[in-house]
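All protein chains of the complex are present and in place, except for one that has been dropped.
Labels run A, B, C and D following the written order; every chain starts at residue 1.
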Amino acid sequence: MQRIGVFVCHCGSNIAATVDVKKVVEVVSKEPGVCHAEDYPYMCSEAGQMKILEAVKEKNLSGVVVCSCSPRMHEATFRKAAERAGLNPYMVEIANIREHCSWIHKDMEEATEKAVILARAAIAKVNLNTPLKAGESRVTKRALVIGGGIAGIQTALDIADAGYEVDIVEKTPSIGGRMSQLDKTFPTLDCSACILTPKMVEAAAHEKINIYTYSEVDKVTGFVGDFTVDIRKKARSVNSDKCTGCGVCQEKCPSKKSLNEFNRGLNTRSAIYTPFAQAIPNVPVIDRDACIKFKTGKCGVCEKVCQAGAIDYNQQDEIITEKYGAIVVATGFDTIKLDNYDEYAYNQSKDVITSLELERIMNAAGPTKGHLERLSDGKAPKEMVFIQCVGSRCSDTRGKSYCSKICCMYTAKHAMLIRDKYPDVNVTVFYIDVRTPGKNFDEFYRRAVEEYGVNYVKGQVGKVAPLPNGKLLVQGSDLLDNKQILKEADMVVLATAIEPEASVRKIATMLTASIDTNNFLTEAHPKLRPVESPTAGVFLSGVCQGPKDIPETVAQAGAAAVKAIGLLAKDKLTTNPCTAKPDELLCNGCSQCANVCPYGAITYENKEVNDHGIRETRRVAQVNSALCQGCGACTVTCPSGAMDLQGFSNRQIIAEVDAICR
Amino acid sequence: MLKIAKTDLPALFQKIAETKDLYLPIRVADQVNFGVYTQDADVSLETLKTVKSPKDAFFPQSETLYTCNKTENKISITPEELQNKEFVVFGIKGCDVKGIEVLDKVFLSEPVDTFYKARRDHGILVALACNEPEESCFCKAFGIDCTDPKADVATWLVEDVLYWNPLTEKGSALTDAVKDLLSDADDSKVKEQQEKTKAIVEKLPYMNLSLEGWNGDVLTEKFDSPLWEELYQPCLACGTCTFVCPTCQCYDIKDYNTGNGVQRYRCWDSCMYSDFTMMAHGNNRNSQMQRFRQRFMHKLVYFPANNNGMYSCVGCGRCVEKCPASLNIVKVVKAFQKEGGDK
Amino acid sequence: MPLNENEFRPKIVAFCCNWCSYAGADLAGSSRLSYPADVKIIKVPCSCRVNPMFILRAFEKGADGVILCGCHPGDCHYSTGNYYARRRMTLLFSMLDYLGIEKGRTRVEWVSAAEGVKFSQTMNEFVEKIRSLGENVRLGDLRCKN
Amino acid sequence: MSHRDYSGKIKEISGVNPYKCMKCGKCSATCPSFNEMDIKPHQFVSYVLNGDIEALAESKSLWKCLSCFACVERCPRDVKPGKLIDAARQIVVRERGGDYLSADEIPELLDEELPQQLLVSAFRRYKR
Partner (left out) sequence: MQELVNRAKELLANGTVQRVLGWKAGDMAYNPEPSYFETEADLSDFVYDAFCGANLSKYMIEASKKEGKTLVFLKPCDSYSFNQLLKEHRVDREKAYIIGVGCKGKLDIETIRKQGVKGIEEISGASMDDACDTLKIKTIYGDKEVSYQSAMLERCHVCKGKDHVVYDEVIGESRDTVDGERFSEVQRIESMTPEEKFLFFQKELSKCIRCNACRNVCPACSCRKCVFDSNKFDSAQKANVDSFEEKMFHIIRAFHVAGRCTDCGECSRVCPQGIPLHLFNRKFIKDINEFYGDYTAGEDIDAEAPLTHFEFTDREPNEERG
């Protein structure tokens, strides 16, 4: 039997307002094994932790139960406090009486009763706890950054500057990401390429950074400090070492009808291509689906014109296996598909475009060489309508429930730029709310209205209909005037919601990092650990975690880098001691556990055992505790109960069950 | 000698059940075991051998001894009430009656088992003589006359009549209680049946099993025999033989945590089980051979050694019928005979 | 909801995996999305840690409903744990049906860390279902009733 | 019935939670009868929220709504003003003169041209 101390936290009024903490103390003090019980306003405070220290010493406690907030919040805090008191940190259990009790119940009697039961379950568990010792594992001093946009580039640069090797894996032929597609950036109106390109060059030139473009992550195994990653370098069909980037192949390529992804499909490109002029590396790839040589076997023009002899039709995908200590996910975003929004006529009219398409149109390297013109007939528009929140803030199944955050600002930017460059164009913006928190953001928006005469209408557009005269009939509401507006526009720009890049699901699965219902990667804690994934050693950079603008992305990229550096700076990590442990005398050697272990942590060996006097050689399971992550799949597969999980043992869980059901 | 028509038996049972608990062979899901009489019970007196012996009536497979309840820091102990109501075990066979005699030796000698004693004091045995013994029976080997059971009341079922003969005070008292339903009879039919049955007994293959050489004095000789090593091999270490046996009396005492306290109960144990008599240091019989040997040594050597030569087997033959590996005490005895003969 | 003496208050055990569902329950808490206090959560590392014996044990000791929550298939922190749990529970639940145990006393629900709303809804529904089924008699141990 | 009750009744009939409205105005933007309405579709929501059902009951809009359900289809928040309007109509209709349809009356009302659908919806609306 343990000597258990129970500490009940008020959490100010967070717990105490609904749970009668005094009553909890009174009741649990009579539980078997409990020799100390007290309450305190803030157990997590230094003074609160001192309570634990003192009680452990005075009452010679062997186990501690803290009734407080979620263990996800302060389990580590209280384990450290116990350790300071000379107790094994794993002799601490948390009864979650805040998130699972006081915050969801209103009736005091009911909440108090439940708090007591939760405390009892924790006490019952601690009664069976055993001291556990964390092991150590090595840290590979190399980081992997998945995604080569501004987030990935910045993270890589920061890690590399700290002196660690970094690999960037980018699935497109060039790094640069979404930011390279933008024309100007708010609220300063800097040229996007002008500020991004130097970063790209810096990354490419950095001796600690190795960039795999046109590459994807194929497989991830291992765990924090010791990941093993297979990177698939897709066949470029161009030898990067030989290519000089002269561009002749692209000029001569006879297949020029592929949609240009970089320009959002608004124009076409050749089959052999670099996505944009400043691409890094400046080495083209052959789009094998479009290439005549690959399709028919005839052509070979590029090979003929290439002075450097860099064209290699026989190149194969290459798998590179590399070890990493930390992985940063920076997979970015895309705009949502608008197929479900018929009312905006996006699929019916070329003149209804998304904001990202407008960026390309406004860009000098874009499909119209930077001239604002209608894609249907090339005419200059006179009347432009911007529609905000297209697919954002939708609680129906068509769109996204969240605010995409960046649209208000870039729409103000677009409106302002158009009014600046083309003063004769009327710009109307339909908005639900204009959200401009951020330095100089509201000022920027007000300038669009006050100095550039952008017409902001509080209301939404219900319908956009192409008219026979080529114009678009926009039917919207003006809620302030309580009017319905009918407006003939030349172009309509949709502030389309953004969503995580589709590949993130696969990557999250490989990394066992959790993602939310919107496919954004989940952070370890929404406030306190915003750049870490709950999966140790995996960090989040940029929009893959949630919508954000460039400065925020860069800031988070830096934060993710610091977290990664903090990990890489360590030589060894302490491992989770809650690993599976076989009882050799009960083990049948049946191998069922090894079949379900996702980490290959279970092996079998023939071992001499002494089973109550019977000595024989048996085939018994062995667990490599460095590989075991403690999921417990093996424990349930084992029919004899030989395999158990430390910290979550069969008897501990059963004791909790019993305590709750009694 | 008294009698009652077979058709009136339900009335008899009803009458007994009015004041007493009545246990008798009842068919449930195609198997006949002793159970408590209810009006819609499927009573089967024709069944020669119930799967389990009726020893449950006196020594249940599991019974609570006492209950500890915890309220705050106080623990209260409530002993289980002793049997205080009379009950009747109806239809028990001669061998099973003898089985209870064996249990008496164990539980009624000092220190007396109060739970058992209370049940014995309140239990009335109404035995039913056998008339169609089977090939697995060998009661005669233990001196039992299956046609003339010695109980509180002995009965015979001959054609459509149940003959009733009280043998003890308890038996007479019961007879008085149901005398309205009984009428006088002569015992000629009974005698006739007894003779017929005895003739069959003589023909049954196991009945004249010789137990020569099995007694309390042959301990080391039998214990050290190499035969055991061979005999135990097919044994699956299940507890079937012990749980169907009318004389096996080993039990274990265990606690059950009800959440609010503890129920201390005892339940049958089997010497065939690997954790039988498990102690802190481990197990004193750690191979199945030793456990297998224990069972037969106990029945045929240790028990007679301590009980004036009384074997703790009554030849009911249940183990013969039920052993999944077709092992049994007869095969063991015969194997030793053969070995002895060979020598 | 104030305690009412006569009302049936089921005992419900919810096994929640540490990475998704327990966090989902935390989110339900921090979002103040209430559900009945009858639900008591036991944290397990993964849904695959839940042994059918735990579930039967809960019923034995007097639980009226048992629910197992884990990461959505594909999102398991340990990659594959919930897939195994899914098979195990599918078979176990089917067996319980077969034995005549009321459908609905057991349930599996996949709840992510972001689904505080779903967690709360699920628990509300489950408690409602158990209340409609009433006390668990068929899988309880009589000795625990007193 | 008090206004609050009416408000609750509307929510019950429509199955709509008007609190979900984020006041974007897409319903009004999308409404073909907008100009004929005195209380605009988006205002309908706030009238329900505020419990001002009397005004709604007297409003022209109630009978101007075409039930085209464009607003139901396009509402990004699942508020569905069209359903609210429909619910308000039902309340008014049920209240008026207490003249309900009973199953016995139906045979008289039948004629060959009458679509089944109409009967069902009439019954749904006008039954007590």
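Everything below uses one rule, namely that contacts are C-beta pairs under 8 Å (C-beta built on N, C-alpha and C of every residue); 3 or more make two chains touch, one makes a residue touch a chain.
Please read these numbers as outputs of a predicted model, since none were measured by experiment.
> I'd like to know which visible chains would be in contact with the absent chain if the whole complex were considered.
A, B, C
> If the hidden chain were put back, which of B:F34, B:F58, B:W156 or B:Y265 would touch it?
B:Y265
> For the chain left off this view, which of B:Y23, B:F58, B:F243 or B:Y311 is in contact with it?
B:F243
> Of the residues B:K6, B:K179 or B:K254, which one touches the chain left out of the display?
That would be B:K254, which touches the missing chain.
> List every residue of subunit C that touches the chain not included in the displayed model.
Touch set of subunit C with respect to the missing chain: 51-53, 56-57, 60, 73-74, 80, 83-84, 86-103, 106-109, 138-143.
> Provide the residue numbers of subunit A that touch the chain removed from this figure.
Residues 583, 585-592, 595-596, 604, 611, 616, 619, 637, 639-642, 644, 650-651, 654-655 of subunit A touch the chain that is not shown.
> Taking the full complex into account, what residues of subunit B touch the chain not shown?
Residues of subunit B in contact with the hidden chain: 28-31, 33, 48, 51-52, 61-62, 132-135, 200, 203-205, 230, 233-234, 236-240, 242-244, 252, 254, 256, 265, 267-270, 273-275, 320-322, 324-327, 330-331, 334.
Note that only the chains that are shown with their structure count from here on.
> Could you give the separation in Å between the centres of subunit A and subunit C, each centre being the mean of its C-alpha atoms?
From the centre of subunit A to the centre of subunit C is 29 Å.
> Compute the distance, rounded to whole Å, between the mean C-alpha positions of subunit A and subunit B.
71
> List, in ascending order, every residue of subunit C touching at least 2 other chains.
61-62, 144 - these are the residues of subunit C that touch more than one other chain.
> Mind pulling the residue numbers of subunit A that touch at least two other chains?
Counting only residues that touch two or more other chains, subunit A contributes 658, 661-662.
> Could you list each pair of chains that touch, in label order?
Here the touching pairs of chains are A-B, A-C, A-D, B-C.
> Give every residue of subunit B touching subunit C within the complex, in rising order.
Residues 256, 258-259, 263 of subunit B touch subunit C in their complex.
> Please output the residues of subunit A touching subunit B within their complex, sorted ascending.
By the definition above, subunit A touches subunit B via 30, 612-614, 658, 661-662.
> Residue numbers of subunit B touching subunit A in their complex, please.
72-73, 257-260, 282-283, 286
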